[in-house]
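Of the protein chains in this complex, one is absent; all others appear in place.
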Amino acid sequence: MAIELEHYLALGALLFAIGLYMALAKRNFVGVLMGIELMFNAVNLTFIAFSRFVSPATDVTGHVFVVFVITVAAAEAAVALALAMLVYRNRETIDVDRMDLLKW
Amino acid sequence: MLNQIPEGVVWAILFLPFGSFAVISLAALLGLTRPSTGSGRAVWRARLSGYLTMAAIAASFLLSLWALDSVLQEDGARIGFDAHEWVVVGPLRVDIGVTVDGLAAIMLIVVTSVSLLVQFYSQGYMRGDPGYNRYYAFMSLFTGSMLGLVLASNILQLFVFWELVGLCSYLLIGFWFYRDSARRAATKAFVVTRIGDVGFLLAILLIWTRTDQLDIGQIQHLAATGMIGSSVITLFALGLFAGAAGKSAQFPLHVWLPDAMEGPTPVSALIHAATMVVAGVYLVARFFPVFIVSEEAINAVVVVGAITAIMAASLAIVATDIKRVMAYSTISQLGYMMMALGVGAIGAAIFHLFTHAFFKALLFLGAGSVNHATGTFDMRKMGGLARFMPMTFLTTTVAGLALVGVFPLAGFWSKDEILIEAWAEKPLIFWTALAGVFLTAVYVGRMLFLTFGGEYKGGEAPATGSPSPDSSGESAKRTGQASEQGAEAGQAKPHESPWVMLLPLVVLATLAATVGFVNITGGMSDILEGWLPEETHELVAAGEFVLWISVVSVAVGLAGLGLAWAIYSRKVIRAEEVSAALEPLQVLLDRKYYLDELYETVILKGVIMRGAAAALHAWDRYVIDGVVNGLASLMRLSSEKFRLAQAGQAQIYGAAIFIGVVAMIAGVLIANP
Amino acid sequence: MEDTGSIVAFWLLAALTLGSALAVVVIRDLIRAVVLLITSFLGVAGLYITLSADFVAVVQVLIYVGAISVLLLFAVMLTPRASRDNAETFFQIPAILLTGLVAFTISLVSLDTDWTVVERGGFEETASAIGESLLDKYVLPFEMAAVLLLVAMLGAIVLVHPEGTEEE
Partner (left out) sequence: MPVLAKWYDLRDLGNAVGAFLDWIRDLGGPDWIPYVVSGLIGIVAILLWLLVSQLAFIWIERRVIGRMQARIGPNRVGPWGLLQPIADALKLLLKEAITNRYADKPLFWLGPVLIFIPALVVFAVIPFGEGMSLADLNVGVLFVIAITSINAIAIFISGWASNNKFALLGSMRAIAMLISYELVQAFALLGVVIFAGSMRLGDIVAWQSEFNTWMFLLQPLALVAFLIASAVEINRSPMDISEAESEIVAGYHTEYSGIKFGFFYAAEYFAAFAVSGVVVTLFLGGWTAWGLEEWVPGWLIFLSKLYLVFFLFIWTRGTLPRLRIDQLMAFSWKFLLELLFIHILVVGAQVLIWHEGDYPAEVVLPIFAVINWTLAVALIVGWATFMGHLSPERRAKRAVLTQELGAIYYRPADGHGDRPTRPLEEA
């Protein structure tokens, strides 16, 4: 069975779902962050798959998007981890479910 | 003979004053023109805006001469320029362009020349006023707007400039905005003219929906060739006329003009002679082919014009404020022009506009000169000024006689032409006009004799109370001005005005005496009628010169002057006795036909405030506010419950986002299975 | 995508990626989770190569494996031992349901849609094309990404910079 676009899309969907689950349900801030990175990867995979299968050969827009997403992911990771350290410094915890100051 | 004027130059006519306005405004904002005393350079700098304005308008004037020259070569026919696309919104396509024809060329000359002289005069009149730069900025804008109005080739474009003119009049009438009366007068002028503009706007909408045309030339063509239904034409024309009546102070909407005297006198001169009020006449003339094909519309014009002419003249007889006399005189003369248009004599009407511009500007500037000397506008406090200010006296007399229509001054020629045309077309109007001539002569005579004849009555004493309600505002105005003039006002002896003010007077007097000869061969009328569509030519009135009418009109005028002489100079007939004998009439005239009261009490307080406003108030209070307050309470109550959902947990928010995503995808899938 | 090698490669890499991603979810120890995450990233990089995205694959290794993972390891290391648990919150069950729903929806959409697939040849090299479009068509986003990175770096430094150590 040849590998088609749908294979990659389904794979991306599953990877995205795993990342989403981590982002939604993990207690640890770093765990949440890992989930977000997985989601980024899933999206990137989908971009590349579309670029390979749907766009003409000369078009590298999907690749360029992925490069930008990776850039943003790197920036995001740096800032998020800085925030994590800051939160830990101030609140003695990095449990996401205890970061609930912003309510009511 | 020059080459035909290119389009860019025509635009330059229009944009030179606008440029002056922009430069002055910017400079004033940047503080470059702050008035300062001291070195000559500083003074020069302080007057820079005046010089700039005059330079711009002078350039416009010269270019206007070129335009006139080009038009003369075409015998008044329209010089076509292609319009430029301005706004395209769906089916609406608005072009912007300029058009020059006989009518526009003459108007250009009138506007620029009178404006130029008025600016020159203002150099003296406004010296030292704290709002000097503002004044010249507004004046530039005013002139530019009027030029734009004249040159507009598109009815919407015309409307824009029309409203700009209205705005400028508001700004200039309320120039001394720190005075309550000026503010009120400005607001009144603005609101009253707006009432007419509603009609104008409705007319634009009507013509656009019916013909898909906004180009003036096209509309004229369609109307002249009978492509538009007669009822549409009538409604369109009446709507236009409503706007014209508002701007030109015709009968029901004339009440703003006398109050507009609150502005500086040169502004009054400009408004009355060249810019604002003639805009209405110009509008009717511009759409003359439309009016002429509709019997009802042209009759409305003539009737309103006639009523206005007589009524305003009668009010002028009892007014004590010199500027109010002239204001009513202006209204009356505008009525004349409307009458002339109404009888189909467009050439005569615009010719009268042309001559009237010069002598009316002269009258106002003369009044300003008088006021400069005496510190008051109240004629009862003047008298005998002929001795103190001979130049002013001489020029004002020339203007007055021209207004009455004494041979061979300018007014004679134009008024005579109107009378001839009226006689040829509508004899009833002829008799009305003749009555108007008599009344005109009476109030002109009264004004001249009260002001310049007899003994000097002292002017405005610094500490006297307010002798008349009319002049109280006026006297207060002068105290609001610079101290320089205040000091002059308190002098025992009035004196002649400085040369900056006199020079325009002399120039205008010369013009007022001579411009009548321009049309002695009828050439000007030909130019003015040259642009009309051929289909309408037979509808234009073409009366032949009739000697007896000229003789009669001059005789009636002289009779009026004689009556005034008898009453006010010789006192053969005592004015008080006349008043007593005609008590009800006197009261009626004093109260200005109760029109102000009618507007104020009945319409404003009764209809609008008690009726409409109260209903709207109730609607606002109970329905609109009720809905809003109800919604607010609902929100407050519900948000108290809903805020519990905001747990502060980022993950729950993220979950909400993705629930939304899934819901949206599901929605799309269900919508497009 | 016809030959056996790439089919085998796809399934192996997909299994590697998804398997280690699942393991990341399940495993309790955060450091091991990060290591498994790296494996998953490497799997994705391999998938990029099967999609003939050589440049992106290498960048994936460089950034995700070489930089972001290291950042994650640092973050784990700089937090106390008590916080190194990779447990779920009370939100676990709803999250599973929602995640399943999202996966189902996206898969459904992607499988249901009739994609207009363009036939492509074998392995195509993309590095120079990406470089050219980055400096030509996407030069403004490129610059903005550079600024973003700078800002993020400064922001991170400012955030964690302890007060009172302004020197050096």
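As written, the chains take the letters A, B and C, and residue 1 is the first residue of each chain.
Criterion: a contact is a pair of C-beta atoms (placed from the backbone, for glycine too) under 8 Å apart; a residue touches a chain by one contact, two chains touch by 3 or more.
Predicted, not measured: the structure shown is a model, and the values here were computed from it.
Student: For the chain that is not shown, enumerate the shown chains it touches in the whole assembly.
Tutor: C
Student: Using the touch definition up top, pick the residue from C:Val61, C:Leu111 or C:Leu149 that touches the left-out chain.
Tutor: Of all options in C:Val61, C:Leu111 or C:Leu149, contact with the hidden chain holds for C:Val61.
Student: Out of C:Met77, C:Leu97, C:Val117 or C:Leu150, which touches the unshown chain?
Tutor: Touching the chain that is not displayed is residue C:Met77.
Student: Can you list, in ascending order, the chain C residues touching the missing chain?
Tutor: Interface residues of chain C facing the absent chain: 3-5, 29, 31-32, 35, 38, 54-55, 58-59, 61-62, 65-67, 69-70, 73-74, 77, 125, 127, 165, 167-168.
To be clear about the criterion, only the chains that are shown with their structure count from here on.
Student: If I rank A-B and A-C by number of C-beta contact pairs, which comes first?
Tutor: A-C
Student: Could you give the separation in Å between the centres of chain B and chain C, each centre being the mean of its C-alpha atoms?
Tutor: Those two chain centres are 74 Å apart.
Student: What whole-Å value do you get for the distance between chain A and chain B if each is reduced to the mean of its CA atoms?
Tutor: Once rounded, the distance between the two centres reads 70 Å.
Student: In whole angstrom, how far does the Cα centroid of chain A sit from the Cα centroid of chain C?
Tutor: It comes to 6 Å between the two C-alpha centres.
Student: Two or more other chains in contact with one residue: find those residues in chain C.
Tutor: 89, 91, 95, 98, 102, 106
Student: Which residues belonging to chain B are in contact with no fewer than two other chains?
Tutor: Residues 649, 651, 655, 658 of chain B touch two or more partner chains.
Student: Any idea which chain A residues touch chain B in the complex?
Tutor: 20, 23-25, 32, 96-97, 99-104
Student: Provide the residue numbers of chain C that touch chain A in the complex, in ascending order.
Tutor: Where chain C meets chain A, its residues are 1-2, 6-7, 10, 14, 17-18, 21-22, 24-25, 30, 33-34, 37, 40-41, 44, 47-48, 50-53, 55-56, 59-60, 63-64, 67-68, 71-72, 74-76, 78-80, 83-92, 95-96, 98-100, 102-103, 106-107, 110-111, 115-118, 120-121, 124, 126, 129-130, 133-134, 138, 141, 145, 148-149, 151-153, 155-157, 159-160.
Student: Please name which positions on chain C make contact with chain B in the complex.
Tutor: Listed in rising order, the residues are 89, 91, 94-95, 98, 101-102, 105-106, 108-109.
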